[in-house]
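Note that one protein chain of the assembly has been removed; the remaining protein chains are unaltered in position.
Entry: chain A
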Amino acid sequence: MIFVVIVFLWTSICLYLLLGGADFGAGIVELVVPRRYKLQVRTVMTRAIGPIWEANHMWLIIAIVILFVGFPKIYTTMSTFMHIPLVAMLLGIIARGTAFVFRNYDAVDDHWQTLYARIFMWSSVVTPFFLGVIAAATVSRTIDPQAGDFFSAYIGSWLTWFGGAIGLFTTAICGYLASTYAIGTVAQETDQTLAIRIAKRFIYFVVVTGALVFLAAVYSKIPLIEWIFGGAIGQLAIGLATVSLVLTFLAFRKRKAVVSRILAGFQVVMILLAATYQHYPELVLFKNGQGLSLLDHAGDEKTIRALAWALLLGSVLILPFLFYLMRVFGNRPAQTDKYDT
């Protein structure tokens, strides 16, 4: 049953990156486009993510619950040594979630909208950035449970060039996902051209920040290249991601919205696979060479079994409902009220 739980954990993280990530991307895209496009981008993005955005962020909660029920040692170690970036990420989550709803549901449309929009955009950058920083810290051997002083225990554990690079890379991926996703949700040709132009910019951003990640890894003596290219799975994943990136440009040219979307999602899944596969089953690597493993640091067997059943039951209830939600609100633009009296 432990493998059921691990698969669910990985899938939740993956879906959070894909769906939640695209959500964050909506804010990032809005932030980086020139002022004259902001309103256009906002309208398109809000329509695309409106009905689904709450659900997208549930994947994070599922992942956290799996961690603290099934792998309490990993959860508590992370929340102790990553306290500061976690708080930063949380502030981002709070600010973003509330600002998004406030700006859509404020009954009066006035200058407050500017404030909501600004908070929404900046917190959309902050949250995935720190998510990346935290992810980077789990493998960079900077967490030191024996650390004596405040700085090396609670700041040195995450404040690294590698962390910063992964943070930027994660942010870039979110923007890329959102802009690719938007290609299929826009009705007009001009909107589509704009979405494709933005998506292309984000591909360049992903490639540049990806290169930064490798540079920072070399600089911080993290054997990232060896991890990713040392094994067949890593080579294959990165190879497939690169090929599909080329295909994405083709899909853009032919304006194949759904194909571009699938390719972008596929690339992100491959990147996550390459990044996590090599360490499996270790999830956190410590400075002293030891680590926390999903197999050795799992909770009691009975707990894992109950958790696995709860997750299986949950997915039977959730997934059909979720797919239906995505289908109903997928691509169609809003119509007028059908059963209006």
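Criterion: a contact is a pair of C-beta atoms (placed from the backbone, for glycine too) under 8 Å apart; a residue touches a chain by one contact, two chains touch by 3 or more; residues count from 1.
Methods note: contacts and distances are computed from a predicted model.
When the unshown chain is looked up in UniProt, the name that turns up among "Stage 0 sporulation protein A homolog", "Oligopeptide transport system substrate-binding protein", "Cytochrome ubiquinol oxidase subunit I" or "Sugar ABC transporter permease" is "Cytochrome ubiquinol oxidase subunit I". In the complete assembly, the contact with the undisplayed chain comes from A:100, out of A:24, A:100, A:169 or A:252. Contact between chain A and the absent chain runs through residues 50-52, 54-55, 57-58, 60-62, 64-66, 68-70, 72-73, 75-80, 83, 86-87, 90-91, 93-94, 97-98, 100-102, 104-108, 150, 153-154, 299-300, 302-303, 306-307, 310-311, 313-314, 317-318, 321-322, 325, 328-329, 332, 334-339, 341.
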